[in-house]
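With one protein chain held back, the other chains of the complex are shown just where they sit.
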Amino acid sequence: MKPDLSVEIAGIQLKNPVMTASGTFGCGREYADLVDLKKLGAIVAKTVTLEPRKGNPPPRICETPSGMLNAIGLQNEGIDRFIEKEMPFLKKVGVPVIVNIAGDAVSDYVELCRRLSSVGDVAAIELNVSCPNVKAGGIAFGMHPGLVSEVVGACRRATGLPLIVKLTPNVGSVVGIARAAVGAGADAVSLINTVIGMSIDHNTFQPRLASGFGGLSGPAIRPIAVRMVWEVARELDVPIIGMGGVGDALDAVEFILAGATAVAVGTANFINPRATIDLIDGLEEFLIARGMDSVRDLVGKVKMDGSSPTC
Amino acid sequence: MKPDLSVEIAGIQLKNPVMTASGTFGCGREYADLVDLKKLGAIVAKTVTLEPRKGNPPPRICETPSGMLNAIGLQNEGIDRFIEKEMPFLKKVGVPVIVNIAGDAVSDYVELCRRLSSVGDVAAIELNVSCPNVKAGGIAFGMHPGLVSEVVGACRRATGLPLIVKLTPNVGSVVGIARAAVGAGADAVSLINTVIGMSIDHNTFQPRLASGFGGLSGPAIRPIAVRMVWEVARELDVPIIGMGGVGDALDAVEFILAGATAVAVGTANFINPRATIDLIDGLEEFLIARGMDSVRDLVGKVKMDGSSPTC
Amino acid sequence: MNAIYRLQAEVLNKEELIPGVFRIKLFSEEISRAAKPGQFVHVACGKGRDFILRRPFSIHRRLSGNAFEILFQVVGRGTEALSEVRLHDFVDVLGPLGNSFEIPPDLSSALLVAGGVGIAPLIFLADELNSRKVRFYAIQGATTQQRLFCYMDLKRLGRQIFATTEDGTAGHCGRATDLIHEVIKKSAPERIYSCGPEGMLKVVADVAAAFGIDCQVSVERRMACGLGACLSCVCQTRDGYRLACKDGPVFRAEELSWKA
Partner (left out) sequence: MNAIYRLQAEVLNKEELIPGVFRIKLFSEEISRAAKPGQFVHVACGKGRDFILRRPFSIHRRLSGNAFEILFQVVGRGTEALSEVRLHDFVDVLGPLGNSFEIPPDLSSALLVAGGVGIAPLIFLADELNSRKVRFYAIQGATTQQRLFCYMDLKRLGRQIFATTEDGTAGHCGRATDLIHEVIKKSAPERIYSCGPEGMLKVVADVAAAFGIDCQVSVERRMACGLGACLSCVCQTRDGYRLACKDGPVFRAEELSWKA
């Protein structure tokens, strides 16, 4: 008997716990030649904003040890074009579509939520709160429990769709932020967005990214992400989508053991465009090899004895 | 003409900007067969506490993509044995000795500073503030500007020795913490200590470290460290010792361009026990190849044009 | 849209043309058949887990239906690792990717301008022009004589080939762009195709514009997905950012906004 890979998160039924991480998979279309999109647990689209955004100048990426930096700068064509151009394609794929949104102000998020609520076939909205809040002097929403609470609460009132809040790791206490999100009505949290990083070219003395900073992703950050998933899973009763260096089934198992109900694959899509599919197959094999019936039996099953202070 | 590698930091003259990172090089003795210790810019000793500490149970380390986790747990024999057993050896080496200290309470740090002030031949004290403050409910000193200010201020009053504050990256704003340290009298800051991480064994379902969590170090965290060095260098006028994945001269140049006056080599000592020496040689070659007279001409020389928000 | 394949391609041949420059022949009927001049493959270089990104290389030549070549220079870790593959190893390849040089059906004459390893995609193009009976001239620039890769191939395929070397060891002493006015006047090309360093491309673009000749150039950007999904590889054009991996790597020269 095949093991059961299905999970439920934020009220959405997924046939398996494997999603794409926002921004690394476009809207799926570009991967359609290589990936049987129907097999995915869900597709999380690239962040969309109210108005089109040009994004940052190139170079926008660079490779780092077991990771990469990116500073795409939220380039997107805006919600209107998204609904018009991408949603019809996404609907046809037939897997849950999670739309990731961002804004400069709470009102942007609210407006985006309203617009998406009437589209149909949006399974959930993921709030990218790693972006600077223009009104709060450019501090990212996701860095302060108060700001998170405000934006999530406002979105909660604006839409009946499930709300997933995607948290930034660039904080002292991710649990505090997650708690604020849950308190304000988040149905699930995604952990983690990229870690802010920088790399400098020793020849030119310039940053390797035109924008100076960028977000670090890939296997390098996996231990950080697993830790944050575990911290949130221990303290709060909220479904978690784990991400940050997930490349194969064993990585996914690590996140699931730490407490994630689902995982998202980001950077790994670049070296292996079929990473998601390979992961789903590998997860099934993992369960079969261990005689387990359901992936749900793995969630949060890490055996923690000690948890000594580290320093 | 050979380029000038000497730098001054926190009032200490270093013949080159290359130190050992606390905890990765013991007190130098163990490396003496392989490294000409006299050639080092400075030796930073392993964290010492007032009383001996047993440390955490094994396994204490594990390898991660381009990094490692450690949870040694501050094993050390206490300040008395340190002064008696290690200082005589360190004195004989003849390079500046920086003693790294930690405590459970402000009074521990103060007492350690007093004791070290009377030893002689201690060039500076590095305050490891990544450890939990027992009185503050186990929150690390280094996570709150108030606690940092308190501990640094108290140490400042307790000793005339230069004070270096070693900051933890597990915060939302490293600049805020650095500012508190400088405000309270820090002569320099070290950036960064390890990033908290976790890794789980998919076979045993147990964390790969007995203590559950550990500190992530090595090349994986370099982009995070370089970014934090740059953030602090941009905002504050304080000498910086950069560390986090420094393995060779080009890595060191990255940190120095970002604003570090000196660098420390940690995890790289394990794969290449001569990493410090190779780095010093490589730095000299780097300067020669570019016709530069002094490493000081590199400090903070990154060419930042844009600094767009990343998300 | 054309199909994109991801496959393990066997190394059928490997040549080190000069130290640090390699030509590798890869077996793949799919890619070879689908490939058009100007397209590229995205290659997973090296076995280390720390290779997070593939590396893009132009399709250099298509060989007898079931194989193709890439020609590359070792410049960093990825190309170094790739240069260490051995015969019969398998290389993880994604492609063919990107658009291609546009060859109008009625094209009768062209000029190719290659700088350095920018020659790579132009050989495939030269082959194609030749088989379509488009008469072409070419200017190939390099630092020194031994870096005039495939010069003899160009000779065989084209009408007249001008070489330039910066050290004067072959052809004109100077840069490819030194000859461009003269060769345009001589050959009156309907179209110019160019690949090489960005500085060279800009000069070629300017000259083409001055002469009012259509010009297509192939550009390089750091790439993650190679598929148009991640938006890493943007080029500034008159219509805003466009993707080197999907809208390019070949652009009409007048579209591009060059850096000053």
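When the chains are written out, they are named A, B and C in that same order, and each has its own residue count from 1.
Please note the rule applied: a contact is a pair of C-beta atoms (placed from the backbone, for glycine too) under 8 Å apart; a residue touches a chain by one contact, two chains touch by 3 or more.
A quick note: this is a predicted structure, and the numbers were derived from the prediction, not measured.
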Checklist entry - Among the options B:R156, B:R274 or B:R296, which residue touches the chain absent from this view? => result B:R274
Checklist entry - Of the residues listed, B:S66, B:N100, B:N170 or B:S211, which one is in contact with the missing chain? => result B:S66
Item to check | Touching residues on chain B - with respect to the absent chain | outcome: 23-26, 30-31, 33-34, 46, 54-55, 57-68, 70, 72, 75, 218-219, 267, 269-274
Checklist entry - Residues on chain A that touch the omitted chain in the whole complex? => result 65-66
Next on the checklist: Even though one chain is hidden, which residues of chain C still touch it in the full complex?
Outcome noted: 46-50, 77
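The working rule: only the chains that are shown with their structure count from here on.
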Item to check | Identifier of the chain whose CA centre is least distant from the whole-structure CA centre | outcome: A
Checklist entry - Distance from the CA centroid of chain A to that of chain C, rounded to the nearest Å? => result 36
Item to check | Cα-centroid distance, chain B relative to chain C, in whole angstrom | outcome: 47
Checklist entry - What whole-number Å value describes the gap between the mean CA coordinates of chain A and chain B? => result 33
Checklist entry - At which residue positions does chain B touch at least two other chains? => result 65-66
Checklist outcome for this item: Within chain C, the set of residues that touch 2 or more other chains is 49-50
